[in-house]
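In this view, the complex is presented without one of its protein chains, the others remaining in place.
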Amino acid sequence: MPEMTYLQAITDALREEMRGDERVFVMGEDIATYGGAFKVTEGLLEEFGSDRVMDTPMAEAAIVGTAIGAAVVGMRPVCEMQFSDFVACCFDQLVNVAGKMHYRQGLAVPIVIRLPSGGGFSGGPFHSQNPEAWLMHAPGLKVVAPSTAADAKGLLIAAIRDPNPVCFLEHKNLYRRIRGDVPSGAYETPMTARVAREGDDMVVITYGGMVWSALEATEDLEGASIRVLDLRSLVPLDEEAILEAVRECGKVVVVDEANATCAAGAQVSSVIADRGFEFLDGPIRRVATPDVPVAFSPSLERALLPQVEDIRETCRELLAY
Amino acid sequence: MPEMTYLQAITDALREEMRGDERVFVMGEDIATYGGAFKVTEGLLEEFGSDRVMDTPMAEAAIVGTAIGAAVVGMRPVCEMQFSDFVACCFDQLVNVAGKMHYRQGLAVPIVIRLPSGGGFSGGPFHSQNPEAWLMHAPGLKVVAPSTAADAKGLLIAAIRDPNPVCFLEHKNLYRRIRGDVPSGAYETPMTARVAREGDDMVVITYGGMVWSALEATEDLEGASIRVLDLRSLVPLDEEAILEAVRECGKVVVVDEANATCAAGAQVSSVIADRGFEFLDGPIRRVATPDVPVAFSPSLERALLPQVEDIRETCRELLAY
Amino acid sequence: MAISTTTTAGGAGGDDPEARATAIAGEAPPAADADRLTIADRTGLLRRMLEMRGIEQRAMTLYRQGQVPGSFYDGFGQEAVSAGAAFAMAPEDRLCILHRDLAAHLIRGVEPERIFAQYMGRMSGLTDGRDGNVHFGDHRLGCVGMVSMLPDMMLVAVGMAMAFRMRGERRCALTWLGDGATSRGDCHEAMNWAGVQRLPVIFVLENNQYAYSTPTRLQYAVDPVERAAGYGFPGVSVDGNDVEAIFAATLEARERAIDGGGPTLIEAVTMRMHGHAAHDDMAYVPDELVDHWRGRDPIELEERRLVAIGVDVDSVRAEVAAELEQALARAREHPMPAASTAGDGVFCEGKAQALGDGLGPWSGYA
Partner (left out) sequence: MAISTTTTAGGAGGDDPEARATAIAGEAPPAADADRLTIADRTGLLRRMLEMRGIEQRAMTLYRQGQVPGSFYDGFGQEAVSAGAAFAMAPEDRLCILHRDLAAHLIRGVEPERIFAQYMGRMSGLTDGRDGNVHFGDHRLGCVGMVSMLPDMMLVAVGMAMAFRMRGERRCALTWLGDGATSRGDCHEAMNWAGVQRLPVIFVLENNQYAYSTPTRLQYAVDPVERAAGYGFPGVSVDGNDVEAIFAATLEARERAIDGGGPTLIEAVTMRMHGHAAHDDMAYVPDELVDHWRGRDPIELEERRLVAIGVDVDSVRAEVAAELEQALARAREHPMPAASTAGDGVFCEGKAQALGDGLGPWSGYA
């Protein structure tokens, strides 16, 4: 199995699907000639040409709106937001046109929106956001957030083949930092949770970039056996896997990189507090970015984004509970 | 104390503030000559003229963006979205320009966005939404949602005087249905929770339109003493009042009219599961609209929006827990 | 043909939209495009307009009787705009139909019975009660139902045209927009994108002088038809109450589009003769304006033409009336959606189905 980076795995998925299905095309700002701000689409223009690898005007609402139009006449557009932060500029098209279409009139909208998200490199308030909770709160949108290279490829292929609008969150901080074995050829990763590490004293539930922080934080914590559950998909949310982990571990820490209020972690916590209460051996702790824009200066950014040490500290306290 | 409807109380607040502070003006679609889609601004044009009661082009991003500009040079704009659903069209200006301004550069943005929200009258998927969770997840925005006429007036005045961007959710279903004594003259209602009814066997935590459903549902439930906590403000969220209620009641039901996932109710539940776990005598139940667009046909809409009977049933089960 | 280029359209009343409206509308009704439209075509156009008005008048009554939930919008006085434009589109073309454009649905093949059922929130095969009033479109007939947010559908139409061009298909997309909708950013993003990619898409600007209560002078400084040039494609103004003029302008735009000539903005200058919705008495509209346009009713205008060539319009009226009575009676039999299904269908579980073809009503496509 070839080893590749998280970023290469995403490119690989796009190439596989474009080779296998001529309806699939990619569109976005600076994705063709330049290969994308992060070079995720590099090389695709040469192989597939400028119709299927389209540099668009700088207009996010138009990118999503035209993708919807292309999708309902049979295409399979994959849109790139240059940074996930810009999803605010096409929010209406996404939540009101794409999200509600099938429920209202039985018309499927098979589009994928790729969202390079997250912080950790002094991107500042406008290049570090994690918008997943906004999208989760919009009925009709699926939301996935892989943490490994293999899942990045498999979930993107699954997203492209899904008949619904799928928001694909790719964490910028994993692009080149994370590598792993990635099966060649096309395969779909199910939109369900994955146990990133077994354990039964406590479970840390998280997704995306924070999976790696959680693994590091709990690697060797006073010999405790700590499970790490990688949600992989936020909509649909694998509630059964969450509840099983709670039942088997009893103690729960939910970790988010997003701003805390109404975040994905809040939803996970509320599901457990409602349906998993009996299994709880203690409070459901949350680690997340406070409700503050992600600051630019390294010291400030570190103070805001959840650090390995923050997660470890929270776990240590809860173990002692 | 004059009695007036929830709607009249909002108009009264606007009139009071416009009389008392010449920097205050209202802007929006069809709010001047027509008096607004719900007639909230009726009569203001005659008293204050077309500069301070401004019919704007049909352009939500421009309404919010120009309000921000007017605010930073000393004005106090109060914008009306014709329906809260249209906030998706100005989402970027609200979360990225208004919400992050003060943190980034110490510049205050004193604007108010009035958001007629909620369902219950066959408004369909685009005229029934409750967008508060989207706004709560955006750092730098305050979010309030009054349930009574007196609070509607007092919170709107507080919002107008607040140096920050405030999203003011006014539930369309309360406009003419709810009336009450409203103090004359200007007064500010604090952005804290209010006990709508005392009780100590269980607490129902909610806000906005659902406060009335919660009161009705728990009015006479097998003689149980059920407290109803009206949050009034979602950002800031009165966590102390929430935890006090949990400590004194032990059992909690959180009710939302919004779609369940990542809703305000999820946040309230996660706060309790984290900080109030010791006080809990049972699971934290949630009642909310499922993750489905609000349907048009009465039978479908009723099946989706939380009904008095749904709340009562949930409370009954939890009491028996 | 009452088609003026943007320049002359600008001339007709210049920057005062209401003056322009009156000026353009004041022009003499064009002769029918005889060598193109057969008598059957023209009678078909009249019939669709009569059906639209008949359905909306009955629905308005149903609304006042409480049998139509929510709110109700109609296109009284604007029937020519949707009828004329939709009539020029081929079955394989694709449409996003707006809230004053009921005749377009009829032309694509939606039966009046299902439209009544839609209004009443009953099972209809359109939205089955999930969405209401004008928020529908039969995707099997090549139409995407509008969302409330205006003019979001312009971008969807541009995207459909983009796919046609990518696949090298001789097809065209069309959507309508209102004068108020021209102020939204999505309108610009759509026109700019369509222009830079020279896409086969037609935008029909339905300028009915008002956006809810807002007159066009508060919406823009210069008539939006003038903007087309700035996007690199033609903008034409036509008499929005002349169904044959709109048909001809649309057919011309469609031919240009499928030949690779790019988009066209067609401004149909008309007047919203009813309130914004059922609850609105439009007290804000000057009487003179309404009176002027009442004398230019699009249906009467077309009837006069057809009477002149011997068509028995009375029997057409009678047939339509009878048809609608039966349609309404059958619609009342449609069941209300079952509450138990309220949560179904948020996501597509099966395979994505692309839009189907509509009817090709114009004899040119027969």
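Note that the chains are named A, B and C in the order they appear, and that numbering of residues resets to 1 at the start of each chain.
Criterion: contacts are C-beta pairs under 8 Å (C-beta built on N, C-alpha and C of every residue); 3 or more make two chains touch, one makes a residue touch a chain.
All values derive from a computational prediction rather than experimental measurement.
K.L.:
Quick one: which shown chains sit in contact with the chain that's not drawn?
P.N.:
Among the chains that are shown, those touched by the missing chain are A, B, C.
K.L.:
Which residue from B:I68, B:M136, B:A196 or B:L280 sits in contact with the chain not drawn here?
P.N.:
Counting the whole complex, the residue in contact with the absent chain is B:I68.
K.L.:
Return the single residue from C:E56, C:D101, C:D186 or C:D280 that touches the missing chain.
P.N.:
Reading the full complex, the residue touching the unseen chain is C:D186.
K.L.:
Would you write out the residues of chain B that touch the absent chain, in ascending order?
P.N.:
With respect to the unshown chain, the touching residues of chain B are 25, 51-52, 56-57, 59, 61-62, 64-75, 92-93, 96-97, 100-110, 139-140, 142, 163-164.
K.L.:
What residue numbers in chain C mark contact with the hidden partner chain?
P.N.:
Residues 15, 182-189, 192-193, 195-196, 198, 217-222, 224, 226-227, 229-233 of chain C touch the chain that is not shown.
K.L.:
Which residue numbers on chain A touch the omitted chain?
P.N.:
Residue positions of chain A that touch the missing chain: 29-30, 33-34, 37, 55-62, 83, 85-86, 88-89, 121-127, 290-293, 295-304.
Here is the rule we use: only the chains that are shown with their structure count from here on.
K.L.:
Farthest from chain B by Cα centre, which chain is it? Let me know.
P.N.:
Chain centre farthest from chain B's centre: C.
K.L.:
Which whole number of Å gives the spacing of the CA centres of chain A and chain C?
P.N.:
Whole-Å distance between the two chain centres: 41.
K.L.:
Where in chain B do residues touch two or more of the other chains?
P.N.:
Those would be 85, 88-89, 125-126, 291-293.
K.L.:
Which positions in chain C touch two or more other chains at once?
P.N.:
127, 130-131, 135, 147-149, 185, 346
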